[in-house]
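The complex is shown incomplete by one protein chain, all other protein chains being positioned as in the whole.
Order of writing sets the labels: A and B. Residues in every chain begin at 1.
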Amino acid sequence: MSDPLLPGALEPTAARSLPAALWRAVRSGRWTPAFAVVIVLIVVMAVAADLLVLIEGQSLTPNVHNLGPTGLPAGTLGGISASHWFGVEPLTGIDLFALVAHGARTSLLVGLAATAVATVLGVLIGVSAGYLGGWWDRAVTWTADVILGFPYLIFMIALGAVAPVDFPRQLLLIVVLGFFGWPRIARIVRSQALSLSKRNFVAAAKVMGGGPWHVFARELLPNLWAPVIVIASLTIPSMIGSEAALSFLGVGVLPPTPSWGHTISIAIDFLETDPMYLVFPGLMLFGITLAFNVVGDVVRDALDPRTGGRS
Amino acid sequence: MRTARFVLTRFAGMLLVLLIVTFITFVVFYLMPSDPARLACGRPCSPENLALAREFMGFDRPWYLQFTDFLGGIFAGRTFGTGAAAIHCPAPCFGYDFQNSIAVLPEIGGRIEVSFSVALGAAVIWLVTGVGLGVLSALRRGTALDRITMAGAMAGVSMPAYLAGMIGITIFAFALDMVPKNGYVPIGQSVGQWAWHLVLPWFVLAFLHAAIYARLTRGQMLETLGEDFIRTARAKGLTETKVVGKHALRNVLLPVVTVFGVDLGALLAGTVITERIFGMAGVGKLLVDGIASMNLPVLLGVTLFSALLVTFMNFLVDLGYGALDPRARLI
Partner (left out) sequence: MKLKAITAGLLAAAMLTACGANDQPTAQGGSVKPGGTLYLLADSPSVNWDPAKSSNLVITTLSFVHRRLTSWNVAPGKDTTIVPDLATDTGRPSDGGKTWTFTLKDNLKYNDGTPIKSADVKWGLERSFAPAFSGGLAYHKDLLSPGLAYKGPFDGKELDTIQTPDDKTIVFHLARPYGDWNWIASTPAFAPVPKGKGAEADYGNHPVTSGPYQLDKYERGKEARLGRNKFWDKATDDTRRAQADNVVFQLGQDTSVIAKRLIDNSGDDQSAFGVPFTSAAQLAQIQGSASAKARLTTSESGALAYLSLNTQRGKLTDPKVRQAFQYAVDKAAYQVASAGSAQLAGDVATTLITPGIAGREQFDLYQAPPSGDPEKAKQLLAAAGLPNGLDGLVLATHNENGFPEKAAAIQAALARANIKVTIKPLDEDTYTSEVDTKGLSDFDLTLTSWQPDFPSANSNIQPLFQSTEIGNGGVNESRYHNADVDKLITEAQATVDPAEAGRKWAELDKKILTDSPVVPLIYTRNSFLHGSKVGDVEIGKFPAYVDYRKFGLIQ
């Protein structure tokens, strides 16, 4: 169970039945199915946010009648009741379940999309660098270093200020996080491609007249699926965490778009007076990050032939 | 000879990286709608005053000239304005913070001690704890210790830093009143107080990062223990301590050191969230304040500083890796 994020740590595997291996991995283990269920539940909550909120009978509209005389939620435990499953938000009276459900949408959308962007870019660039070598390889390595050395917080803020006001914030986040995420993936994929390129079957393909694209699509990529999936599944929680951290600092998704990071940043101040306000989004964020980490670990164990299921 | 060429190439590469980072930062900040001269304009800000301020700070020149001014300043220093009230920024000049009337380099310099104290102290703790727990878990695989440690590590990796910090301070500093609530005491003033004020930030950071190293070490250790050369060592009759401590650990530490180097570089550049929560005047706080007041010279300076640190640590790690593992010499 070595860290896949080190160059040379993973061996590319032959393309066996990947989905079957994954399914078996998730079903095994004591806690893994539970965490997989957590992921599914949160995804459902995000996708069906509108529907669920409709069932609850609420919306994202402020309503001061839900609040007590000091602006805190009326009722105990932050206003939890049959019509407010998670209670309400202080000062505005907005239903907290609606906030959290829609916040899930933001977190998952940005997290998954940013991972996808980083993975696609990383794979394309990394494989090409590893396989083609030469000046392209050097340029890629060097560019990756530059990007890794850049404090992306400043970049995000600068871009947030420069982008036209109408530009959707989530898209901006996805682009920035994806752009700053590809070097890490490319490095790993590159070393995979390097070692694969030296294998006989690749040399054979080249001798038979296969152009670079053919080699890439037919010989390299099928053998890279496993490490790519592992890396991607471990990048997801980190992207989700980054989005939340940026929203926490006020430079990610902006209100009124619901975001767990933003809600947490306000809820921290209400910790003593309305702890439930922090508990729900905090637990959700922690939960989904943990779930993806656990499942990702299990997936890695399943797909790494050296440990082959050992954990 | 080969080593020298390797070192020189990498060093030159590092400088080039820094130049590019500076350039990109410059362009990005130039494109931003904020007008740094506005902050020096006063209220009410008349167009004349704004023009005067811009001219004084050198912001009325085209951006490429501003960039060359900046680069020139690094070698030769810079002077703003003329006459008795001219401001002189001695070489190497990384910009001048007009809001606080201090050159950027000394401003960052005054804060390095804080950031480094927080980062290095935490790093030592998390390295020792993380690696130690990882080794123990690998040796006692499957036991309660292993399971608990790995569960705790999972939690640490999944917890957002700000949440951990705020909860830590609420519980330990306020509710239990065990540690000081804030502030930094310079090490020169009192080593005891310095350490005491840093205990909470150290442990919060350590909890978050140790997790990574525990998992990493455990995995590497398990893998290494299955290798042939370990079997040989055991077959030769060496004690378990020797086997683990002398032979296995070396293999394990190599990747750990790699990750540590990169991690530390990023951390030294400013523990932004930790400093904000614990009210410490470090480089991270300088960045946050610079962002809040759109203090462009400071933002430029801190960006460069953090890029420098990260690139330098990468460089060191590559050197070290190259020295330790001849296969990794990739030129």
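Keep in mind that, in the parts below, a contact is a pair of C-beta atoms (placed from the backbone, for glycine too) under 8 Å apart; a residue touches a chain by one contact, two chains touch by 3 or more.
All of these numbers come straight from a predicted model, not from anything done at the bench.
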Selected residue (touches chain absent from view) among A:Gly111, A:Gly126 or A:Gly160: A:Gly160
Touch criterion as defined above, residue of B:Ile24, B:Cys45, B:Ile230 or B:Leu319 at the omitted chain: B:Cys45
Candidate in contact with the missing chain, chosen from B:Leu65, B:Ala86 or B:Val128: B:Ala86
Footprint left on chain B by the chain that the document does not show: 32-35, 38-50, 52-53, 55-56, 80-87, 98-102, 107, 111, 166, 169-170, 174, 177, 181-183, 276-281, 285-286, 289, 292-294
In chain A, positions touching the absent partner: 61-64, 67, 69-72, 90-94, 157, 160-161, 165, 250-251, 254-256, 266, 268-270, 272-274
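Everything that follows uses one rule, which is that only the chains that are shown with their structure count from here on.
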Whole-Å gap separating chain A and chain B, where each centre is the average of the chain's CA atoms: 23
Chain B residues touching chain A - in the complex, by the definition given at the top: 13, 16-17, 20-21, 24-25, 28-29, 31-34, 154-155, 157-163, 166, 170, 215-216, 218-220, 222-223, 255, 258-259, 262, 269, 272-273, 287, 291, 299, 302-303, 306-307, 310-311, 314, 330
Chain B-touching residues of chain A, taken from the complex the two chains share: 1-3, 5-6, 9, 141-142, 145-146, 148-151, 153-155, 157-159, 161-162, 237, 241, 244-245, 248-249, 261, 264-265, 268, 271-272, 282, 285-286, 289-290, 293-294, 306-307, 310
